[in-house]
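Complex shown without one protein chain; remaining protein chains in place.
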Amino acid sequence: MTETIQNDLADLYERTIMERSRKPRHGTRLACFDVSARGDNPMCGDRVEVWVRRDGGRIAEVGFEARGCAISIAAADLMADAAVGLDAAQARSLGERVASLARTGAGEGEDLDPLRPLAGVHSFPSRVKCATLAWHALRAALEGKGEATSE
Amino acid sequence: MTETIQNDLADLYERTIMERSRKPRHGTRLACFDVSARGDNPMCGDRVEVWVRRDGGRIAEVGFEARGCAISIAAADLMADAAVGLDAAQARSLGERVASLARTGAGEGEDLDPLRPLAGVHSFPSRVKCATLAWHALRAALEGKGEATSE
Amino acid sequence: MNLIAPAQTLTSADLTRLRADFPILAEKVHGRPLVFLDSAASAQKPRAVIDAMVNTMEHAYANVHRGLHWMSERATEAYESTRDAVAALINAPDRHEIVFTRNVTESINLVAHSYGRSLLKPGQAVVISAMEHHSNIVPWQLLRDERGIELRVAPISDAGELDLAALESLLSDGKVGLVSITHMSNVLGTYVPAARVAALAHRYGAKVLFDGAQAIVHRAIDVQALDADFYAFSGHKLYGPTGIGVLWGRRALLDAMPPFLAGGDMISTVSYERTTWADIPHKFEAGTPAIVEAIGLKAAIAYVQAIGYEAIAAHEATLTDHALATLAEIKGLMVLGRAQDRGGVVSFTMDCAHAHDIATLLDRQGIAVRAGHHCAEPLMHQLGVDSTARASFALYTTPEEIDALAAGLRRVREFFT
Partner (left out) sequence: MNLIAPAQTLTSADLTRLRADFPILAEKVHGRPLVFLDSAASAQKPRAVIDAMVNTMEHAYANVHRGLHWMSERATEAYESTRDAVAALINAPDRHEIVFTRNVTESINLVAHSYGRSLLKPGQAVVISAMEHHSNIVPWQLLRDERGIELRVAPISDAGELDLAALESLLSDGKVGLVSITHMSNVLGTYVPAARVAALAHRYGAKVLFDGAQAIVHRAIDVQALDADFYAFSGHKLYGPTGIGVLWGRRALLDAMPPFLAGGDMISTVSYERTTWADIPHKFEAGTPAIVEAIGLKAAIAYVQAIGYEAIAAHEATLTDHALATLAEIKGLMVLGRAQDRGGVVSFTMDCAHAHDIATLLDRQGIAVRAGHHCAEPLMHQLGVDSTARASFALYTTPEEIDALAAGLRRVREFFT
């Protein structure tokens, strides 16, 4: 592989992504939860199911089960970390900023820092959906819809 | 119009064709008839209706009404002459030879002579059907089918 | 592509440059320069369209949507970007409302099947006009015969204009679910007052579909300004490739409609028991689409936009006026339709010559016109003719070509008298 290609790929599959995809920290169904939803990417068959436990208006815990590529699993795992402590509006807004990070490779704000490993996706347009699917599912769960798709 | 073009056209619209199309000799519905049928060319909208009176097994008289181009009217009028005296099998076979004359410009046999004015059609592939429509209708009438199409 | 300066109409120098964009216009036919006056049947293609297709096939081709490799990503981007181009062309509020079909015929059939067989109910009615193309008649007849949905026909005046009062009375019982009507007649050239038709339809609770096959070739279309519910057209009449057409529909309608064709790309998940649909527009695009043709359509749209609808419309209006004036002087020739608001299509008959004979004689002079019923038999019937000859104009048509037509028609008349 040539140098620039390796750089691209190294960005896409950077260390956090590889670790999280191999061994997700939140990759299980929650024993008790308040809401849940499923996200499908019909074009490639990726699927993620999320379970959310709330505490007051805020997200207390997120668990997920995913079938899909390294990116989609790592992205779901990072989401499960980042969502804790947010209310529905905040989660939605963070999800939109993650989508923008994935599309453009850049984004402002400290709260994005733990999610920056996903920035490498921006060089791989057809993989952007892998990075955002879990956020779609989270939003669907919080809005009381059972299903979401990322297209 | 250049020379060869004029020749083409002169063959297509030769004297008999022009005369017959302007003033067909058999262009009326028969007052008494045994069988009749309609022929449609769906691609261009030409239509011919034929009425046949029989005497024994043979065609005694043919009348037609046509809407269509000069070729289709003249061809129907020539058919109405040529069919008299033939039985169904002979009419069918002559119709096939007319179709071949129209397609190729050539054909053997004295009985074709009165129909040779149609030979000029062969340089105009999309007009061949105009020359054969009346024969399709005649055949449909003799076979007891009410309709025929020429495609 | 030869850009022209922003102008009200096309100068003869503009025309010469534009014509050079269309390779086929340099052809000879029967030894004579081609005079192509059959663009309403299908328009010729500028080099930009041909190049876009060739380029795709030579440099960036693969199947779309599911591919994670470079070729597929490029082809998908190019294919999907046509949706944006079409949305911009007709001012659709949402790119997802653009569905690709084969042609306007399939677009109308899609609505007749998916909307007509689910959202219309027996006892409701569909209104068409008396000047429809078969493509906007027969799908509704099938619906009528299969589902008991009434088919009503809004009459036209002797001038060939839609009778709005009669349309209103057809709507007045409130049973009409859909008005499906041509935006411009392919026989008479008449433009229908689309915004007024839409307002009328909506007042009585009906949706409205415009068959824009002819209309979009000559004038800018704004589906929001028209307040349309569906708008349909074919690529091949808009200087684009064959094999690609468009259906635009309001999202709320498309969302509510069941899928039509089923297969790859239009599903969300499939199991033998239960299958769920993809979101629009994919729900309506089953199987491998006309990828290269969509990309060609985008080039056609860009070509038309670079010239500008204003210049095109002005040019074609000039041509049509010139044609009407010139043909009026030919003895025995009768033009059908005299609508106030009309596009670049002129149908006529001649007293001594049948339309097919006219077409053949013109052809031998290099002049291509169409002759026949123009897929509008019921209209022919109302006009009391079997067929007409039709000359139709495009952005590349010149006044000299119309003069050639007139001279040709004079020869035809001599020949037949």
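Order of writing sets the labels: A, B and C. Residues in every chain begin at 1.
Please note the rule applied: a contact is a pair of C-beta atoms (placed from the backbone, for glycine too) under 8 Å apart; a residue touches a chain by one contact, two chains touch by 3 or more.
As the structure is a prediction and not an experimental result, all values here were calculated from the model.
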| item | value |
| --- | --- |
| Displayed chains contacting the withheld chain | A, B, C |
| Among C:167, C:223 or C:375, residue touching the chain not depicted | C:375 |
| Candidates C:20, C:261 or C:335 - the one touching the absent chain | C:261 |
| Omitted-chain contact residue, chosen from C:20, C:50 or C:407 | C:50 |
| For chain A, the residues touching the chain missing from this view | 1-2, 4-5, 8-9, 12-13, 18, 43-47, 67-71, 124, 127, 130 |
| Interface with the undisplayed chain - residues on chain B | 40, 42-44, 125-127, 149, 151 |
| Touching residues on chain C - with respect to the absent chain | 23-24, 27, 29-30, 34, 36, 38, 41-42, 44-45, 49-50, 53-54, 57-63, 66-72, 102-106, 108-109, 112, 133-139, 141-142, 151, 153, 234, 236, 241-245, 259, 261-267, 269-272, 275, 286-293, 356, 359-360, 362-363, 367-372, 374-375, 377-378, 381 |
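The rule is short, and it goes like this: only the chains that are shown with their structure count from here on.
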| item | value |
| --- | --- |
| Chain separated most widely from chain C, comparing mean CA positions | A |
| Distance between the centres, which are taken as Cα means, of chain C and chain A, whole angstrom | 45 |
| Whole-Å separation of chain centres (CA-atom averages), chain B against chain C | 37 |
| Distance between chain centroids, defined by C-alpha means - chain A, chain B (Å) | 76 |
| In chain B, residues with contacts to at least two other chains | none |
| Multi-chain contact residues (two or more partners), chain C | none |
